[in-house]
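One structure is given below, encoded as structure tokens.
One protein chain omitted, others in place.
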Amino acid sequence: MKRQIPFVLVFIFGAFMVFQYFIPHESSEWVYEFLLDWIIIIGIFALALGIWSLLRVSLDKIKNKKENYIYSYLILFGLFGEIIFGFTAFNGNGESWGFYLPFVACALLAIIMIIHTIISTGKKTTFAALAGVFILLSVLISIFDNSWSFHFSSAEGVQNPMFRSFFDHILIPVLSTMFALLAFFIASAAYRAFRARNLLATLLLVAALIVMMRFNPWVAVIYGDYGAKLSNWLMNVPNLAAQRAIVIGIGLGIVATALKIILGIERGYMGKG
Amino acid sequence: MKLKTVIFICLLLLATISVSAQEGAEIVPETDTTEQMPPPAPISLLTAVDTDNDNGHSVTLTWELSPDDRQGAKSVMSYEIFRWVPLMRDTVEQVRSELANTGQELEVGDPTGEIKEKRNRLRDEYEGLLSRYSDAYGQYPNNGVWKSVGVSPSGSTTFADKGSKEREAFDYLPDYCDFYYQVFAVTSDAGIRTGSEIFGPVHSYGQWFNTGRIPIFVAVLFFSFLTIYFVQRAKKGDDLYVRPLAGIEAVDDAIGRATEMGKPILYVLGLGTASDVATIASFTILGRVAKKVAEYQTALIVPTYDPIVMTVAQEVVKSAYIDAGRPDDFKEDTVHFVTQSQFAYVAAVNGTMLRELPATNIYMGKFFAESLLLAETGAVAGSIQIAGTDEIAQIPFFIVACDYTLIGEELYAASAYLGREPVLLGSLKAQDWAKAALVILGIAGLVAANLGWTDFTDLFHVIN
Amino acid sequence: MDFGTFLWVNFGAFLTFAILSFLYKDNPFYKIAEHLVVGVSAGYFVVILWHNGLSPNLFQKLDDGSWFLLWLDSSEPWYIIPAILGVMMWTRFSKKWAWVSRWPMALYIGIATGVAIPLEMGAKVNRQLYAIMEKGFDWQNFFGHGSFNLLDATSGLSQVIIFVGTISALIYFFFSKAHTGWFGGMAKFGIWILMIGFGASFGYTVMARISLFINRLQYLDKSWYRNAVDTVNENYHVGFPIVFWFLILLIVGYIILEIVNHVKSKESPAAE
Partner (left out) sequence: MNVFEKLMKLDRRWVFLFLIIVCVFAYVVDFNVPIMVEPESQKIYDFIDNLEPGSIVLIAIDYDPNNMAELHPMTYAVVEHCWRKHVKVIFTALSQNGPGMADQAIRDISDSLMVDQTYNGVEFKGREIINGVDYCFLGYKPYYALVILGMGQNFRLPFPSDYYGSPLDSLPMMRGVSNYNDIDIVVDLSGGNITDAWISYGQSRFNFPLALGLTGVMTAQYYPYLGSGQVMGIMGGLLGAAQYEEMAENPGLAKDGMRVQLGAHVVIILFIIMGNIGLLIERRRHKKEGGI
């Protein structure tokens, strides 16, 4: 029973969605949009599980003092810091920050102390007492400080200057530099893999070289716009043929896999026990 | 493409409605203009029908061009379409905008519950008005005015008067109401115009089957039949041959290698969510890999990008350990969540690779720009790498940087290959037959196209 | 430039260098940037999904109901169902009830696969099939439009190559037939076409990826380095040159340390 119901659900909802595609009527659209809303909401609820997993792994490292455990504090700091910023905002235009930063510090320390209370084996009472002190401090600040306040039901927190600074000066530089590392990796991958070991590797190498030469001004001066024409032809003829075949294959693969799942032929994705 | 065109023309129409609503554009009286220029000839044969294959709330008009379209001094520059609307429209619009305002007020805050109450009252009033609204359309030509619903450029002979299906939207167009239309040919001087004969009444309503999608329907039915047929044959014990795939055979060796070296295996499910079929296919592969890993007692690391993917992957790995008879060896943190940001995830996985030095990295699922970042770092760490993705743009990078790559649909075949269950191999057979059918249809269609038999090729044309 | 911005700009530059240092090898700076950004991005998504996902898609749908009636009196009470399903996901925290979480998962996967079948069949199979047969070969311009031009992508010859290429590449993907005889020949041609296509699209991407690095160079140059050397700049801050030289010192020091370590390890190979 426990094991059968999920597969029945998969079949019912899957089959419905297949037929829904062919029914343009309003009522079928309504169900469709409603179900897609479900997916979004379930996904957001599941994020709690994700954050829990992230915390567990970090705490486990700290608790067992595994290699590099010290960096796990940075994860905690970033995670809780950003969450606190995202749910608080300054009243007025934010010209006065009041005791905002001390509050954030107290709240973060309180969280760290609570965590240590949970994971430590000795000294539990010391950590608990410290946690109590910091909680008290942050509660007091949030009661008596009028320059900022919590916002849960509206999105003022996203405009919080600290939230934006974290985004602009931590996330953006790191993420775009990570992306930019590709400039180097594409070079090293080309060096390592573009060797004429056999016919297939040679075809790969020659096609890539022709296209790369097209963007090299020195080569263009010698060959004229022949390189540009050749590389455009490569993209619009052999590449188009390759893509078309792959797309058709992928389409059939997706439909076959989805069918196997809806019909209950493939059950490997669902747990047992 | 056609659907897009229709949608965007309709959006344009909405914009014009809003503009004309502000200006309160009514039909310009056709006097005094004759002394400057004679009015253009009107359009002819105006017809309006419900738009086909949609959810209703839309009427399609067609007409024959005015003889003055784009020629001569009284050249027609555009056609303006008018629909007759009851006078009640202003009341309806007023209540609707008040209702919309309360929605905005609610977002600011509603400490006393007053706004909420007002909103409910307005909503009831609005619903009542709407039900009388459709009756008012029936009173044509009394108690109503002509209202511009859109402009179509010269040379066009069709226009879709499409409204919203949302009852509280400003352009809500009710179904099953009597609509009357008139189209004006307009010259460069907006005052000089000629109206057509009035057409009506016409209803809009939703359909229960989209005939434009029949080719897809047939294809799905045909393919489902093939799959079920071959799976049944496989169940009966037919021997099904599949040719070997290098990437799949490598998986077994790679797990063995990891065991020998005493190093872990890193399995990356990619950036897909659990709603991507590529990721679901990857789950089943993960299941097979995890089972072997459990048998060999090697370590497995599965960092995930999406919390639902993490949950499903945990289930999959856990049951693989149970299948292998080692439920106690399963640790929940084997599958862990990292973060939902693409490059932050890559940063973390890259760090893991250089710290844990896995013997084997397996990438299966949806990958985007990070494919090469992962694969090159994996190569630095000296791992054997096996990749499979259906993101066409990323396949070249995997081919270049990995030892084995499953191209496109081979990813979907992989779970059948790894499991070697006859039932799953049956579906591969179905895929092959479908491909053969496509090749034959493609050749036949091309021959038909060269001979100009568009009737045949149109059979395969999907109209949205 | 106020002091807060000064600190942030420098921190951004530091993180940029920290990530770039990964090219050499894994190091403490990279670890700092990596762990920090994992935490911050996870927190960022919690906030964004709360404000942009949960709030409009759930809370606002139920907010005209009252909690003691379990929001059943709201105008769209059926939105309680996804909320319940979401909460069912949380049964995973308990070992005994974890199986309940499979129901929402089954729903999720059922809906996703069901949506995919007709959609992918239409977009990937039907549409491509029609694209193959949509136009007959252009016999008039078989060798290029106007003049003889083999590199004309819309000439009849190119159309023939596209067609044959597509069919052969499809044949390469056949699973249940060994690649032998004429079938194997077609499959071989298919894989050639695939490889040429992959090579070309690889080559095309190089320029875009180098541009990403140029972007980063410009970022460091304009928003950071220029503040340190260009004293007339409105963003000039006396701290910038200090930080700049400190960073240079740090990098040089690290390089020297690495060289010393390298030499030492060569002198005493037994140490490994």
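Think of it as A, B and C in the order they're written, each chain with its own count starting at 1.
As a convention for this text, a contact is a pair of C-beta atoms (placed from the backbone, for glycine too) under 8 Å apart; a residue touches a chain by one contact, two chains touch by 3 or more.
This one's a predicted model, so the numbers in the text were calculated from it and none came from an experiment.
K.L.:
Taking the complete complex into account, tell me which visible chains touch the one left out.
P.N.:
Across the whole assembly, the hidden chain touches A, B, C.
K.L.:
Tell me which of A:Leu101, A:Ile118, A:Leu140 or A:Ala196 is the one touching the absent chain.
P.N.:
A:Ala196
K.L.:
Which is it among C:Ala123, C:Val164 or C:Ile210 that touches the chain not included here?
P.N.:
C:Ile210
K.L.:
Quickly run down the residues of chain B that touch the omitted chain.
P.N.:
Residues of chain B in touch with the missing chain: 1, 4-5, 8-9, 11-12, 15-16, 19, 78, 151, 153, 376, 380.
K.L.:
Where does chain C touch the missing chain, residue by residue?
P.N.:
Considering the whole complex, chain C reaches the absent chain at 23-25, 145, 152-154, 204-208, 210-215, 217-218, 221.
K.L.:
On chain A, what residues meet the omitted chain?
P.N.:
183-184, 186-188, 190-192, 194-197, 205, 209, 212-213, 215-218, 220-221, 224-225, 228, 231-232, 235-236
Following the convention adopted for this analysis, only the chains that are shown with their structure count from here on.
K.L.:
Return the distance between the CA-based centres of chain B and chain C, expressed in whole Å.
P.N.:
20
K.L.:
What whole-Å value do you get for the distance between chain A and chain C if each is reduced to the mean of its CA atoms?
P.N.:
Once rounded, the distance between the two centres reads 9 Å.
K.L.:
Give the residues of chain A touching no fewer than two other chains, as numbers and ranges.
P.N.:
Touching at least two other chains: 18, 21-22, 39, 42-43, 46-51, 54, 68, 154, 171, 174-176, 178-179, 181-182, 186, 190, 204, 243, 246-250, 252, 254-255, 257-259, 261, 269-271, 273.
K.L.:
Quick check on chain C: which residues sit in contact with 2+ other chains?
P.N.:
Correct list: 19, 22, 31, 33-34, 37-38, 40-42, 44-45, 89, 92, 102, 105, 108-109, 111-113, 115-118, 120-121, 125, 129, 132, 163, 166-167, 170, 173, 194, 198-199, 201-202, 205.
K.L.:
Where on chain A does chain B make contact in their complex?
P.N.:
By the definition above, chain A touches chain B via 18, 21-27, 29, 39, 42-43, 46-51, 53-54, 56-57, 60, 67-68, 154, 171, 174-176, 178-179, 181-182, 185-186, 188-190, 192-194, 204, 243, 246-250, 252-261, 263, 265-266, 268-273.
K.L.:
Across the complex, what residues on chain B touch chain A?
P.N.:
53-56, 107-109, 165, 206-210, 213, 216-217, 220, 223-224, 227-228, 231, 273, 275, 277-278, 280-281, 283-284, 287-288, 304, 306-308, 310-312, 314-316, 318-319, 322-323, 327, 332-333, 336-344, 346-347, 355, 369, 372-373, 375-377, 379, 390, 392, 395, 397, 399-401, 407-409, 411-413, 415, 419, 423-424, 427-428, 430-431, 434-435, 438
K.L.:
For chain C, which residues are in contact with chain A within the complex?
P.N.:
Of all residues in chain C, those touching chain A are 4, 8-9, 11-13, 15-16, 18-20, 22-23, 31-55, 57-59, 78-79, 81-83, 85-87, 89-90, 92-93, 99, 102-121, 123-125, 128-129, 131-132, 151-153, 158, 161-170, 172-173, 190-207, 209-210, 212-213, 215-216, 219.
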